[in-house]
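Please see the structure below; I have some questions.
One protein chain omitted, others in place.
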Amino acid sequence: MIILFGVFVRYNEESDTHWVDYRKENNITSDIENDYYFRYPSFQDVHVMIFVGFGFLMTFLKRYSFGAVGFNFLVAAFGIQWALLMQGWFHSLDYTDGKIKIGIENLINADFCVAGCLIAYGAVLGKVSPVQLLVMTLFGVTLFAVEEYIILNVLHAKDAGGSMVIHTFGAYYGLSISWVLYRPNLDKSKHLNGSVYHSDVFAMIGTLFLWMFWPSFNSAIADHGDGQHRAAINTYLALASTVLTTVAMSSLFEKTGKLDMVHIQNSTLAGGVAVGTAAEFMLSPYGSLIVGFFCGIISTLGYIYFSPFLEEKLKIQDTCGIHNLHAMPGVIGGIVGAISAAAATNTVYGDLGLENTFDFTGPFAKRVPTIQGGYQAAGLCVALCFGIGGGIFVGLVLKLPIWGDPADENCFDDEIYWEVPEDEESVPPILAYNNHMIPNKHCTISKQSSHMPLISPLWEVSM
Amino acid sequence: MIILFGVFVRYNEESDTHWVDYRKENNITSDIENDYYFRYPSFQDVHVMIFVGFGFLMTFLKRYSFGAVGFNFLVAAFGIQWALLMQGWFHSLDYTDGKIKIGIENLINADFCVAGCLIAYGAVLGKVSPVQLLVMTLFGVTLFAVEEYIILNVLHAKDAGGSMVIHTFGAYYGLSISWVLYRPNLDKSKHLNGSVYHSDVFAMIGTLFLWMFWPSFNSAIADHGDGQHRAAINTYLALASTVLTTVAMSSLFEKTGKLDMVHIQNSTLAGGVAVGTAAEFMLSPYGSLIVGFFCGIISTLGYIYFSPFLEEKLKIQDTCGIHNLHAMPGVIGGIVGAISAAAATNTVYGDLGLENTFDFTGPFAKRVPTIQGGYQAAGLCVALCFGIGGGIFVGLVLKLPIWGDPADENCFDDEIYWEVPEDEESVPPILAYNNHMIPNKHCTISKQSSHMPLISPLWEVSM
Partner (left out) sequence: MIILFGVFVRYNEESDTHWVDYRKENNITSDIENDYYFRYPSFQDVHVMIFVGFGFLMTFLKRYSFGAVGFNFLVAAFGIQWALLMQGWFHSLDYTDGKIKIGIENLINADFCVAGCLIAYGAVLGKVSPVQLLVMTLFGVTLFAVEEYIILNVLHAKDAGGSMVIHTFGAYYGLSISWVLYRPNLDKSKHLNGSVYHSDVFAMIGTLFLWMFWPSFNSAIADHGDGQHRAAINTYLALASTVLTTVAMSSLFEKTGKLDMVHIQNSTLAGGVAVGTAAEFMLSPYGSLIVGFFCGIISTLGYIYFSPFLEEKLKIQDTCGIHNLHAMPGVIGGIVGAISAAAATNTVYGDLGLENTFDFTGPFAKRVPTIQGGYQAAGLCVALCFGIGGGIFVGLVLKLPIWGDPADENCFDDEIYWEVPEDEESVPPILAYNNHMIPNKHCTISKQSSHMPLISPLWEVSM
């Protein structure tokens, strides 16, 4: 990796010391017009989403918090380096000297690329080894870079918030892998495939940071000025609307009328996914609300009805429910983007505005909105194909018995990959020999039993 | 809501694709002068305060963390949509076409408006149903928009950080509601009205994000340039000073000399509240320190002496102690604002600076600082009246027996509104009838043993 960076990667003109010369040559009046100041706040928000948002969102499992946040950290850190190279070759290659020139926008794009892989991680959470995750990321980033190049550069589709490029691709990539790696006996670790009170609160940290910073996600690489401004507003509205319908649906469709934390943690984010592609278009505020409204419904119903169906009938085990949070909303986002692009008019956008928003310049100067809508739809298909096809291929690679994946009964358990502190509370406080030791259904055999061979049986008051 | 947005809400000229034309017409040299870049970083910080700050601050209760963070999420997401409409009608209505034109400043203001309602939530935390919260928010936002219009537009008072508009109003609104909804038998759920070790750490997440981002809160809608700069500095200093006096007071006035987490979680923030109104004035660094200094004292003493008095004598049950964190510091903030406005001079501010800071332009061109001070004081009275009057009215509405509020013995308990995971650790691990209690090496003697000297040996299932 270092060698590849040594050969290929350099600073671009805005992050190089020659900026001071570049400024003079291009009549840039102030340092503040460096792209850094346009994008850095959004970049940091996206960075938080990748590492804290995705990481903590997955801590909801009772004994897989280390794996959730730790492997997320590992995968993301590996992925952004590889993404800088792969995306660099496709997007930022300076043909005059064959070098990749990087600036703040490349860092954001690398984070975006990794987001696709982390979405995929959600489907296989707790069921794969860290090595498998790295392999998944290696291929995932590569596929992502190619897919992104086809969608954004060849088809010239717009996808500021990545509904297609990131979410649709990432989700179907993960679901396909999970389908190939189907474990019929996953029931053996069923007792660990659930949350405890505190782990649900930890997961809310992830949810909220994703939710709050999603406007930055969708606006991070949008056009300077009105583009970023509009993307933030649209995302803010779509997300607000999703929360309301999610809560309503969760309460209506649960038998007890109570709210389910799974929905609050996940479905509330669906609006941000679905408004991604169209975020910088003139979707209009009520358009954003409508998108968010329907996504809250679809995503919550997905958790209630569709996830069990996926698992039982289609043999897709989807730990975090990414089908409901990323796949369906991503596809909806692609469709919304295609429709709103096709419906764009000079009256609404203004002549200059239309050209600006869709970049109808250079080789694409003659394209009109209706045609653009078609290319947007084509982009969605490309994302789907790459996701499903790539996922099946990588799934087969991961099925090779060389990656050290956990046994069925060790899934969702940190113990096999982490030094887990011997919580005092995981040791039974009282050990009685005589008579009547009555295990209850929640008790599991303590892993510490080997330390105290004389005393048995031992039940864990698991944390 | 969607229909109202469809009829009324549009992008403003800085978030519309016509920005590119607008720029040319107004000789704006760079995209970076779009208001988005002046305010977006502050907006995101405020957003974090609303959703993570307020949400996690209230997770301190041992079994009400889902409700704290989840209902906060629901209320805020609902409130910002309603606030965009209500504030829009009062502040951002374009009279030429009858539309509300929104931009980044509207999003910040909507977050501010919701902050008022979340403050009120603090007083009734654990004692109301989600439906009651939504009703509270519906009325709260409406009252807020009217009150804000009177204070900022009619009286032309300045209130960048909302000491009066947000904190005073919100706190008295919540306290009045809590007074009307007084529960004489709340003792029945007393065992749940307290914290456990980890819930206090979760609450510190809320405290710290509120504390850290408060400079953004107070500077978010301040004047471009020196106004935002100064507001951030003043708030930073006031908050730092409050922490010291809070710690000192907490240690001095507790019988054991130990620190109380309740004070650290709440009183440390009082300085930010109190410096809100005057944050963009030339309060001077030591002025900020003085404000913070006294608020730390008052707020901490409020928790120790005034809260029990409120509950016993005035029949106001204030779960989070918002009287000490928002009400008293808010009133102080209003007074500090009035005094520092009245004391403003041309020597300190400069001729242009004075005009700029207080917006002595248009119909208010002839106003002088002393008169401004009077109007500031009038603003504080308006906030108080709206808070108390509105709170009593809404409290009576919420007293109708149709909102599904929890019984006295179910207060502070997530079980009635949430699917709570059946924690394994909440199940007794071992049930021994006969003799033979064998300690194991991980067990330590309980620190509580001194409380129960008759019973031994005691082993701790330490946390």
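Here the chain labels run A and B in written order, and each chain numbers its own residues starting at 1.
In this text, contacts are C-beta pairs under 8 Å (C-beta built on N, C-alpha and C of every residue); 3 or more make two chains touch, one makes a residue touch a chain.
Just so it is clear, the structure is predicted and the values come from calculations on it, not from any experiment.
Student: Among B:F51, B:W179 or B:W211, which one is in touch with the chain left out?
Tutor: If we include the chain that is not displayed, B:W211 is the one touching it.
Student: Quick one: say which of A:G70, A:G194 or A:G374 touches the chain that got left out.
Tutor: Of the listed residues, the one touching the omitted chain is A:G70.
Student: Please output the residues of chain A touching the missing chain, sorted low to high.
Tutor: Those residues of chain A that touch the unshown chain are 1-3, 5-6, 9-11, 14-21, 23, 29-32, 34-37, 40-41, 44, 47-48, 51-52, 55-56, 59, 63, 65-66, 69-70, 73-74, 77-78, 80-81, 84, 102-104, 107, 130, 197-198, 202, 205, 416-421, 423-425, 429-430, 432, 438, 440-441, 461, 463.
Student: List the residues of chain B that touch the chain left out of this view.
Tutor: Contact residues on chain B toward the absent chain are 29-30, 32-33, 37-38, 41-42, 45, 62, 191, 194-198, 200-201, 204-205, 208-209, 211-213, 215-216, 224-226, 228-230, 232-233, 236-237, 239-241, 243-244, 247, 254, 256, 258-261, 264, 268, 282, 284-286, 289-290, 293, 348-350, 352-354, 356-357, 415, 422-423, 425-435, 437, 444, 446-448, 451-452, 455, 458-463.
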